[in-house]
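Here the complex is missing a single protein chain, while all its other protein chains stay put.
Should a chain be cited, it is by its letter among A and B, assigned in written order, with residues numbered from 1 in that chain.
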Amino acid sequence: MSMHLNRPASSFEVRRATRASRVAVAGLLIVALAVASAPWWAGRGALHDFVQLASYLVFAMMWNLLAGYGGMVSIGQQAFFGIGGYGMLILSNYGGVSPFVAVPLAAVIATVVAIPVSRVAFRLEGGYFAIGTWVIAEVFRLTVANVSVLGGGSGTSLTALQDVPRALRESLTLWLALAIVAAAIGLVYVFLRSRAGLALTAMRDNAVAASSQGVDVKRARLIVYLVSACGAALAGGLYFLGNLRISPDAAFSVNWTAFGIFIVMIGGLGTLEGPIIGALIFFVLNRFLSDYGTWYLIGLGALAIVVTMFFPQGLWGFVSSRFGLQLFPVGRRVVFVDAGPAQKRTTGGMADPLDTPQATHRA
Amino acid sequence: MSALLETHALTAFYGDFQALFGIDVTVAQGEVIALIGSNGAGKSTFLKSVAGLLRSRAGQILYRGEPLGGTAPEHIVGKGIALVPEGRRLFASLTVEENLLLGAYSKRPGRWNLQTIYALFPALRERRHHAATALSGGQQQMVAIGRALMSNPDLLMCDELSLGLAPVIVREIYAALPAIVADGMSAIVVEQDVQLARRVSSRFYCFQEGRVSLSGISADVSDEAITQAYFGAVA
Partner (left out) sequence: MNTVINIVVQGVLLGALYGLFAMGQSLVFGVMRLTNTAHGDFIVLLVFVLFALTAFAHLPLAVAIVLLLVIAFGAGYAVQYAILNRVSSRDPLPSLIVTFGLSIVIQNVLQQVFSADPRSIATGSFEAKSLTLAGGITLGYLPLVTLAAAVALAFAMQWLFGRTPLGRAFRATSDDREIVQLMGVSYRRTYALAMGIAFVLIAVAAALYSMRTAVSPTDGPALLLYAFEAVIIGGMGSFWGTFVGGMALGIAQQAGFYFDPGWGIWLGHVVFLCVLVARPQGLLPKTA
């Protein structure tokens, strides 16, 4: 693509939404309404499923935010998931707080805890940062497992809702789940569209260049880490509220991170719709295939290997860049309005997938 | 004189961006040619293509009459082509001597070994066990040249030896060039300093935005012609 300097520059505008994205947003609103009314038409199993799916979704979005935008791959986000869960339980069972209020409160606690944790974890970089966060999560797990008041290794139950009628409890849990999902999507969406989001993208692509442009890289990283911890804790509190029972192995399991990784593999890194699609697929797969135990897991593992080797942008990333789809309008496309159809291509070709984590984000 | 290296319509890309648009360059046995041009003109890209660091098509580069394009870079040095890369690119974990020894990894026979390199650049002998990157810029450039020479090449390619160095150091380094090519080694010298390039070479090519804008005998060409070709004034 050569630039002919003799022609006057065409006028252009920056467009946010695509037709596909407008359809998707509308679809999402409809789905949200349907879910909100679910207590009146859905069975118990479906309500429970939705709460679980919501937890998976929020956790995955937060993991994606941290890895895709913060550029920090963590194998230890389950630490905050567990703190959210146990925090909710402690506040409810021993603090007399309503569990529905305890969930966001526990998230605040987790965010505060994340501050000293980040001081330790940020001593490491890249792959070693990833494993270091895992060690930290293990410390939390072992600590809780050794505290017999909390049920030690076998865990304990949420008793604070024992007197609440089951239907009411399940409805309230569902609406809380919906609220949390909406808040999470909304927060991430607004964040990514903002200047802060652009700064993060710049930082992820090239930290040195970004900081020379005035982006405070350290502070931006810390904020992303805290936001991600907060979201993970919300997911955790919600999950165990729906589950009514918690144990250290379930709360602090590295499987949560494995799951976050899987989402990224399907959905690609750094898009907003990626984790949503990935979480849905994972949930469905889990439902129908987990009976096959080890074979299912072998298949997942092999899939992860193959997809990463051949589709570095993730499956959704591949589809999205092949067909030019982007469901959530967080990118910016430059469109030359007075040019012919041939000029309407977006500027900038596909980057080499081995050098940038993903190429679907057109900033 | 037979051609040692020939390129035919050589193209090069960085991703989608095209850096070279059909370069025809010839280097004969035993001659020193210069590539001049402003930043981004494609001179380093040319050297990287010959060295195999950038992919080319087989027929675009011929070495001793055989197609070289597409060969993996680790096989290029075995054929007798060595590159002194832009910016030195010494190995930071290795000492001066270890950097030089690594240059001999391909075990090509010839007159260059540790002793002859130290004879050429005596300053390096005293510092042989120092970390390579702890040396001054000029000394690092000597290590980089020595490292390339240790492979006993028939074609030595030097990318901007003068980069970041004081003029007196640059003179010192280029003063060693005649001794280096004395036994018939060919060389391609990429230089931004046009006068320096003309002095050390017999022929030159001027690059401008990925194309050869002028070529000829270094001693004969006029300053005007070079300026026009260098900056690409509209013809």
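Assorted remarks:
Note that a residue touches a chain if its C-beta (ideal position, glycine included) is under 8 Å from a C-beta of that chain, and two chains touch if they have at least 3 such contacts.
Just so it is clear, the structure is predicted and the values come from calculations on it, not from any experiment.
For the chain that is not shown, the touched chains among those present are A, B, taking the whole complex.
Summary of contacts with the chain left out: across A:143, A:159 or A:194, the touching residue is A:143. The omitted chain makes contact with just one of the residues A:75, A:200 or A:250: A:75. Summarising the interface, chain A meets the missing chain with residues 67, 73, 75, 119-120, 123-124, 126-128, 130-132, 134-136, 138-139, 142-143, 145-146, 254, 258, 261, 264-265, 269, 294-295, 297-298, 300-305, 308-309, 312, 354-357.
With the whole complex as reference, residues 51-53, 72-78, 82-83, 85, 89, 91-94, 98-99, 101-103, 105-106, 131, 147-148, 151 of chain B touch the missing chain.
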